[in-house]
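The complex appears here without one of its protein chains, the remainder shown in place.
The letters A, B and C name the chains in turn, as written, and every chain counts its residues from 1.
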Amino acid sequence: MKLNCDLGESFGSWSMGMDQEVMPHIDMANIACGFHASDPLIMRDTVALAKQHGVQIGAHPAYPDLVGFGRRSMACSFDEIYSMVLYQLGALQGICQAVGEQVRYVKPHGALYNDMMQQPEVLRAILQAVVDFGASQNLNLLVLVMATADNREQQQLADELGASLMFEAFADRAYDAKGLLVNRRIPGSVYHQQDQVVAQALAIAKGEPIKTLAEGVEVCLKADTLCVHGDNEASLQAVKAIRQALNAL
Amino acid sequence: MKLNCDLGESFGSWSMGMDQEVMPHIDMANIACGFHASDPLIMRDTVALAKQHGVQIGAHPAYPDLVGFGRRSMACSFDEIYSMVLYQLGALQGICQAVGEQVRYVKPHGALYNDMMQQPEVLRAILQAVVDFGASQNLNLLVLVMATADNREQQQLADELGASLMFEAFADRAYDAKGLLVNRRIPGSVYHQQDQVVAQALAIAKGEPIKTLAEGVEVCLKADTLCVHGDNEASLQAVKAIRQALNAL
Amino acid sequence: MKLNCDLGESFGSWSMGMDQEVMPHIDMANIACGFHASDPLIMRDTVALAKQHGVQIGAHPAYPDLVGFGRRSMACSFDEIYSMVLYQLGALQGICQAVGEQVRYVKPHGALYNDMMQQPEVLRAILQAVVDFGASQNLNLLVLVMATADNREQQQLADELGASLMFEAFADRAYDAKGLLVNRRIPGSVYHQQDQVVAQALAIAKGEPIKTLAEGVEVCLKADTLCVHGDNEASLQAVKAIRQALNAL
Partner (left out) sequence: MKLNCDLGESFGSWSMGMDQEVMPHIDMANIACGFHASDPLIMRDTVALAKQHGVQIGAHPAYPDLVGFGRRSMACSFDEIYSMVLYQLGALQGICQAVGEQVRYVKPHGALYNDMMQQPEVLRAILQAVVDFGASQNLNLLVLVMATADNREQQQLADELGASLMFEAFADRAYDAKGLLVNRRIPGSVYHQQDQVVAQALAIAKGEPIKTLAEGVEVCLKADTLCVHGDNEASLQAVKAIRQALNAL
């Protein structure tokens, strides 16, 4: 069970996230590519930091919306999404190659991630871009999607296009019976107690079902990786606790 | 003597240049990378057009200045220039790879090009980025610089860093005794007569000296490629005429 | 019956529209404010051109999306829309004031315009911004919305907020029975015959019903202004023909 974390989300003179502190505790760094956050210099430094800690590098492409941090859905066409993913993926790969590293996977960011889970054409554009990018280099980049109670639709599309998926779950968020995240605005949807976070992380890691928020039933998620956060001191402590608990399995 | 041309300089809904018309007549396409012009979708279409005509693809990186079209010098640091070149080069390479193409060379754009010719640290940042980009892939990308009466400084820096240069000259511009372009604001600095343009193209191709504007003396330029333009009908006709004249050599 | 036209939609080095040619024939210039097109210098020149021809100046605010020309809907909050309208309106007003002119009205652009017609909260944010902008200066700026078969919802909201509306219709587009524009992708939705365009302009000006595309029934639009276009020679000729026909009424 790998830990992935969004990193390199500073921009110009603005700082965001505790990248230095969280990097030693994760396996996969989702690095912003300049469309929702980051710039070429910050990308270079973030890639160097990941390399130093032996952390796998993933591209974290987004809609072109710095002021909205890529969190506002934009009505983009298939061709626009296909091209913007290629562009961002290539830009990060260029910076990686300069230090002998490689992009290993792609995790769409924010509204692009949400749209991908709800609109098959968005997912198709992303998968096609990743497949085409890797084809001429015999690179098989993974695409991270959200683990739900039923990922058959995503898996079918990936199979059709020859793409490889990786599924991620969240230890600090409540789920519903469909294995979807409960909206952040609903009380109880975000876990702030470290015990609760660690418990859910362990349950997911062991393939055990987790209890849903509203229905009180259980749902089972097949996940390859957990998404963790490096935003602040509390989330950093949670990452360490999850890591320790997973190591003790 | 190859012909290189700036292409893919449209942006979003705005169109610029006669890319379709000029592409069949050139050897090297300098493709904008989104910082002074172009966007991911236009880059994809321009790469496809170049591929269709068997034209070599070069990255045309610039300062981050869309509204100024990359023509305004910006006081950027070594690290900023190094990183922005890597980013743009990688982005174009990503789009190339998706269709089985490769970036073959790099020609800095506008103010970045001018600054590179005057400030050794700017050239060093660009060359270092190109060398580092290619190193891990055993790619030897050429960097286009301006042919002057004396390119020893640029060549020395390239040798030091292990970079490969390619020199370009201009058939439609007047030169001074140092082999530098006469400022556009000076009358006579830009040749509008096709005969004059073709004559200078041939002289440069044959290694013959060309007459300078003000001094009336001659200057010799060692050039590997001529920069041509696809802005309008007149420049398109000039490209065809130069191509025909060169073929007849 | 006034003619309004989107103008000032060039950007940096990219040119768009026949502003010089169309300005003498219109009454109201919807001037882009830098979010979907234009920049401060182009805004200044467009304002000067409008002043020269005695054309009323309107702000043409949009979502922040240059590469998408403001045509892609973005999921923005009330506060974001409210603030971005104020910002763009103020920016244009600043440029107007420097030459003794005033912004007289506001016409949202592209996706913001479409969203305003479908989402009451978007319209509310726009109207509130315009009302608040004008309040301290005793300015009563009009807001242009689309004339449909039933504008009661928009009028009610405007009344509630103390905003003043102005209704626009299109001479070159087919309508449906609800008085909505038929989607551009449907054959026959855009009129290319000048006779047909002029006929619809006259019908709307005289308050006569117009025939709908699919249903063949008639619909009546109460419009204060017609939206015309200055994109190319054909649309310019249409503007002249409409103007001439209206003058002859």
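We take it that a contact is a pair of C-beta atoms (placed from the backbone, for glycine too) under 8 Å apart; a residue touches a chain by one contact, two chains touch by 3 or more.
In this text, all values refer to a predicted model and were calculated from it rather than measured experimentally.
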| item | value |
| --- | --- |
| Displayed chains contacted by the hidden chain, counting the whole assembly | A, B, C |
| Given C:S10, C:S73 or C:Q88, the one touching the chain that is not displayed | C:Q88 |
| Listed residues A:S13, A:N138, A:N183 or A:N247, member touching the removed chain | A:S13 |
| Touch list for chain A against the chain that is not drawn | 10-16, 37, 39, 66-69 |
| Hidden partner interface residues of chain B, rising order | 64-65, 67-68, 72-76, 80, 111 |
| Residues of chain C in contact with the chain not shown | 34, 39-41, 43-44, 79-80, 82-84, 86-95, 97-100, 129, 132-133, 135-137 |
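As a convention for this text, only the chains that are shown with their structure count from here on.
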| item | value |
| --- | --- |
| Chain B and chain C: spacing of chain centres that average the CA atoms, whole Å | 41 |
| In chain B, residues with contacts to at least two other chains | 39 |
